[in-house]
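In this view, the complex is presented without one of its protein chains, the others remaining in place.
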Amino acid sequence: MTVSASSQTQSTQALIGFDPQGEMPSNEVLLKMYTLMLTLRFWDERSLKLQRSGRISFCVTTKGEEATQVGTVAALRATDWVFPAYRQPGIPLWRGANLESLAHQIFGSAKDVSLGHQMPNHYSFHHLYYASVSSVIGTQIVHASGAALAAQAKGTDDVAVTYFGDGSTSANDFHSALTVAGAKKAPALFFCVNNHYAISLHVSQQTGAKYLADKGVGYGVKALRVDGNDVLAVYQTTLAMAERARRGEGPALLELVTYRLNPHSSSDDDARYRLKGEMDGWIDKDPIPRFEAFLLEKGVLSLPQVDALKIQVEADVLEATKIAQETPLPDWQTLIEGVYAEIPATLQADLDDLLAHEQGLSLPHPGAFPL
Amino acid sequence: MTVSASSQTQSTQALIGFDPQGEMPSNEVLLKMYTLMLTLRFWDERSLKLQRSGRISFCVTTKGEEATQVGTVAALRATDWVFPAYRQPGIPLWRGANLESLAHQIFGSAKDVSLGHQMPNHYSFHHLYYASVSSVIGTQIVHASGAALAAQAKGTDDVAVTYFGDGSTSANDFHSALTVAGAKKAPALFFCVNNHYAISLHVSQQTGAKYLADKGVGYGVKALRVDGNDVLAVYQTTLAMAERARRGEGPALLELVTYRLNPHSSSDDDARYRLKGEMDGWIDKDPIPRFEAFLLEKGVLSLPQVDALKIQVEADVLEATKIAQETPLPDWQTLIEGVYAEIPATLQADLDDLLAHEQGLSLPHPGAFPL
Amino acid sequence: MNATMTPSSQMTSSLIERNPETPITMVQAINEALFQALESNPNVIVFGEDVGISGGVFRATEGLQAQFGEARVIDMPLTEAGIIGSAYGMAVAGMTPVAEIQFADYIFPAFDQIVSEVAKLRYRSGGDCACPMVIRTPYGGGIRGGTYHSQSPEAYFTQTPGIKVVIPSTPADAKGLLLSALQSPDPVLFMEPKRLYRSPKGLVPVDPTPIPLGPARLVQAGKDLSVFCYGAMVDICQAAATKLQESDGVSIEIIDLRTLSPIDEASILASVRKTGRALMVYEAPKTGGYGSEISAIIAEKAVEYLKAPIKRVAGLDTPYPYSLESVYMPHPVRVMRAMQEVLGF
Partner (left out) sequence: MNATMTPSSQMTSSLIERNPETPITMVQAINEALFQALESNPNVIVFGEDVGISGGVFRATEGLQAQFGEARVIDMPLTEAGIIGSAYGMAVAGMTPVAEIQFADYIFPAFDQIVSEVAKLRYRSGGDCACPMVIRTPYGGGIRGGTYHSQSPEAYFTQTPGIKVVIPSTPADAKGLLLSALQSPDPVLFMEPKRLYRSPKGLVPVDPTPIPLGPARLVQAGKDLSVFCYGAMVDICQAAATKLQESDGVSIEIIDLRTLSPIDEASILASVRKTGRALMVYEAPKTGGYGSEISAIIAEKAVEYLKAPIKRVAGLDTPYPYSLESVYMPHPVRVMRAMQEVLGF
């Protein structure tokens, strides 16, 4: 028996770029987008330096992936819930978080909102509708489906969004999330940041699918492939899909095609696995120079302004990390805060016992590990 | 921005029926197929009677879904590993299991291969390449991917197959399984028995996808929709996809479209949820009369032969269950057999303690429960 | 509201019309609590597999979808991870989700969401985020359910900081504790002993009357032996104690722990310091069960009061069996013998 090709669903994904006829942010917003992209780049550089000099224990960067953060968040409302992975510091910064609060988190200082409970880059900004980051791959995806169901139940037209990598599409909860959102037509946007690697595994080995966006059809979820290094293409597609979701027309999966320009994290050695020559092409597509050229051409910015901005942003980043570095570690009592809303009596007793006898103890850390 | 429909992957699934030009089983095999379908029907009837009269505690039937079992297994090799759900008793019967061994299982008797460790319908026939049934929805799907990887590593051209329902496509392990098999081009066949319900949930509510077979494209897994009430269509498609997999061309997902003619299980009341009128159309498509008419028309069988066969099969089923019913329960020592290959000393001591004091105890069971 | 009620629905009629002096089942009590929560708090959402159109496989959500609509009583696709993950997202977004896992045996596909996410959110964010929710699930044996419809997985969760674990043993406790769980600022795993769903019946206040999470319940006071139990084991311990008190003239204290996590350590220690003897009864496999933790607490903090070994009556260290489950499950006679052993040490 021969089965004709037309009797099965086929992949037909095109890469969506910037549409000059499409919706454009105001000049003010364009400038804010550009400034944030610069900030992220300097934040990465600084974090890596801090890590290499042993002042923080670990970092993940987002170099190369700035447009996927900035293009999406600029197209969202401030009350659209965000369930991020560990590579989206741009979201809270866009929404008004200051660099200092991020710095306190990566140092796990006494001023860290999370009380030093998590490793670097695992931020939480509840008042900015940016839910606490987990290290567990994929779990956050379905949280967005839940928040979208909540919007449906409340009858608001908010959307809920989530970010995750190419590797994360293989995780259980990618499936849970799209199953729920697809079945319920929940107003959720799923941003798949395809940076081509899950640690050492190339996306071509991650799945048999031709494109990650092909994964939408199996859930009845609209899915698009977008040039993730073109911040305006990302902006326009996000806006269109968010409006569609707000109208009750259902969720969307946006594959944002980009590339990780740094190693996976400060513990990773990417020379072991990176495809030869692949990087070069992507350096040419770096989203920051691309956007910069566009803004210069459109006259939104001038070269001297660009230079001044870079100096300013770098100084801001430095200042923030300096403050955090000088802040002491949290108090021991914080060790037991936040397990429950109220501290259980037995837990307080156990800590008190420690406090009474072991103040000042500390074990040496055997050094950097691959996280 | 408007995004054209053609930029996203679309569902285009056609229902595959019997191909008169296609591969056909021999008359002998056709007869075996028909006999097995009858056997399954009588087995269902008998099990339900035993359950209703309190002689067994529970049963699930496969009424209406006989073709999905018989059409697939007839097209496979006896050494192709099968990872079944709870609705495929036809597979071991095809491969030579006798009715008595099934009967001992549903009674949990002393002669049950599984030592009375599982509820009815959870068979295990390792020597027939039919792996033990779990009640947990979906877990078996990924086992087939693993067995297919094993075949790859060993360099055989066996395929591994698995059966699961429409509801099971939402379970985590559907995703795990197709992700692994798709990425590795593993020789696995995924039989999705779409009987339209997951207990009370209609398949149209289970997913936003247009067809369950649409789920293949997101994994790069060839996927087809087949008339699951046409045993020969099932046979032909299975054969084609198995040969393709044996050639190293990768896995396939076969959506076998059928209908559950009985309640979900002996605990279920399907009047609460069944769509009005839906059943009638499906009774007309009952796979047994359909196949019977075909065989009569082709002269493979005569009417008197059909009648004789039915009497014989019914008698066989009755005889097997009678034997099991008269067999005592397993010995208490079986309670601790099979946790590990060797019985841990502490476990034996705990049982000995029970044996020494409590022989003959039993708690009353409060009756039937929805399982 | 009365006007829109479907007359065929058992629950709604029982809520409105039922005689408070007539005992009801545990499953009715749970249904009533859910009904009252949905009615009084617009943020409550009830969802799970088969909870809507069919009213739940055990009928615990019967009539709720008809009353409160499909946006608040939701039939979910077959994904436990999707159910619990959605509950998390709903809770972060300000709702009060009540998720049903159809059998506790099927909570494992959602284990990562519960243990890694739900239980850790408040701590990992230093209190910035939280996800209060109730996860309801029927657990336990005695219904001929075999390996996968009988398990008692409470100890997987009581060892997980950040989630509360609550188990009722009577219809009244089921309603009162569930109402409190719905007001808890923290996630609560509410495990319902399915063997008690339909019998025995008990008196239950009609008005919503929360019973606080935390304190154990003194089932009966005694001075020679403390028995710690919960769920379906409470009745079994009572039956054993009654028999033994009659035959041997001993005095047995029975404590129904109710909130397993965080634990009511004070009640446990007070009781053992009084009686000097302890017995734990639970259905799960003995090793690593919840009773082991109670034993460890006593051995750590009250060992000097002990007059006898601390004993555990529990399931065997095997998966749950089918044909011989009545041998496997703690039986009153087995409990009685263990009581005698401890008392006669």
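Some notes on this structure:
Note that the chains are named A, B and C in the order they appear, and that numbering of residues resets to 1 at the start of each chain.
The rule we apply is simple: a residue touches a chain if its C-beta (ideal position, glycine included) is under 8 Å from a C-beta of that chain, and two chains touch if they have at least 3 such contacts.
Everything numeric here is computed off the predicted structure, so don't read it as measured data.
Across the complete structure, the visible chains that the omitted chain touches are A, B, C. When the full complex is taken into account, the listed residue touching the unshown chain is A:Ser134, out of A:Gln8, A:Gln88 or A:Ser134. Set against the missing chain, the residues B:Thr9, B:Gln88, B:Ser114 or B:Asn195 yield one that touches it, B:Ser114. Touching the missing chain, out of A:Ala75, A:Met119, A:Ala186 or A:Leu301, is residue A:Met119.
The chain not shown here touches subunit B at positions 81, 83, 112-118, 122, 124-126, 131-132, 134, 136, 139, 141-154, 160, 172-173, 175-177, 179-180, 183-184, 334, 337-341, 344-347.
Although one chain is not drawn, its touching partners on subunit C can still be listed: residues 105, 108-109, 111-112, 115-116, 119-120, 123-124, 147-148, 155-156, 158-162, 261, 263, 284-285, 287-293, 295-296, 298-301, 303-304, 306, 308-312, 317-319.
Contact between subunit A and the absent chain runs through residues 57-58, 108-109, 112, 115-119, 122, 134-138, 167-168, 170-173, 198-201, 205-207, 267-269, 272-273, 329-330, 332, 334-336, 339, 344, 346-347, 350-351, 354, 357-358, 361-363, 365-367, 369-371.
What we mean here is this: only the chains that are shown with their structure count from here on.
Using the average of C-alpha coordinates as each chain's centre, A ends up farthest from subunit B. Distance between subunit A and subunit B, defined via averaged C-alpha coordinates, is recorded as 43 Å.
Note on chain placement: the centre of subunit A and the centre of subunit C lie 39 Å apart, centres being C-alpha means. Subunit B and subunit C have CA centres that are 34 Å apart.
Residue positions of subunit B touching 2 or more other chains: 170, 172, 205-207.
Within subunit C, residues 77, 79, 81-82, 109 each touch two or more of the remaining chains.
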